[in-house]
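Not every chain is included here, but those present sit where they belong.
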């Protein structure tokens, strides 16, 4: 009896809790606070935060592996997050399903009306590769223990696209997944704070006031054919990006074709919501103290911020250049939307544009580079998976 | 410069090169696609669509317009019934 009482005491969190776990629970609570109170990408950061709290409860066994006897019968079941992580994240299934849902939510109309804006989505990916160099420098200098695969996975934070970052990290640097996902979603939420100063620094008031011509009408046929064209081009030129872009285009085709509305609706709602809940819990499971409480996490967070800033700057500078050579005026602010972070970055461009000229509505013009950024970072992800993994 | 760094620069060059190449290819393909479609399969009746540059978020207005006609039809019918009593 006393023994049992003692056992029960030994089972408590108070007895077992290690310092690192306590810190990580606080980190989880901080993410929850940011999600709820500050509105930081709550759809992801709330489940990630809860996942971080749960996985760090000592003795709760959320990441326990199941135990089987020799005959294959289960002796003790695994933990919830074990099944989620290994079933949905390690396999890449969850990010791909989410990408399909995002595709079903995406309107390529503004981009099709002005295909040149794809260049802005390309330029903004410079943030990704500049960050790779940063990580490689830290690794080569011996300051942090980053391999090329780690550097590539860190760089993708600059793609400002959560599912892409999780997909790449799960393949190239699973041990860094937690920190990378947290950095990606946090900075995506911080876009309204990070981008405007950079945008203002690199543009003049006149440039920010440039009004763009109204976008032409895009036909239904164009919207239907476009995802098919992208899929074929990816198949021909970068198969390693095909999982991400193939599912993205599949979702978009379901949206635009008009004959499978019930599938498109489910992909945009029930399915993506279910997977988002589990993706968050699964990502949170990687926020263990061993994986998170180290100098590398600091490096990841700093490099992620650098990536975002460079990507924003590259997009703006590219837009300035294009404006010089273009027959129709291009407001450089829309270049910043090239980092993706849909639709936040486009809204930021719109807002900064309105500051300069109260009649200047850039939202739809910025949606072009914005969705181009999603394609751009998926292409960058494909190159990385091919270069590093191949 | 050690191996890791040269690999990093290689990745950067290849990566940015590929991203630009691919997205330029996409510009060309998209432009060509749009031209083909609009020449050979022009949209039956372009009608007066709502201007795309409107500053409101597409999602909310779309859903509003999706529910309105149904409700509006029901209302119109109800009002007529009501009048004819």
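As written, the chains take the letters A and B, and residue 1 is the first residue of each chain.
Throughout what follows, a contact is a pair of C-beta atoms (placed from the backbone, for glycine too) under 8 Å apart; a residue touches a chain by one contact, two chains touch by 3 or more.
Everything numeric in this text was worked out from a predicted model, so none of it was measured.
J.: Counting the whole structure file, what are the per-label copy numbers?
T.: In the complete structure file, each chain type occurs as follows: A x3, B x3.
Simple rule for what comes next: only the chains that are shown with their structure count from here on.
J.: Which part of subunit A faces subunit B closely enough to touch in the complex?
T.: Residues of subunit A touching subunit B: 107, 109-110, 112-113, 115-116, 118-119, 121-122, 125-126, 128-130, 132-133, 135-137, 139-140, 147-148, 151-152, 214-215, 217-222, 225-226, 229-230, 233, 237-238, 343, 350, 361, 363-365, 372, 375-376, 379-380, 383-384, 387-388.
J.: Flag every residue of subunit B that touches subunit A in the complex, lowest number first.
T.: The touching residues are 2, 4-5, 7-12, 14-16, 18-27, 29-31, 33-34, 37-38, 41-43, 46, 49, 51-55, 57-58.
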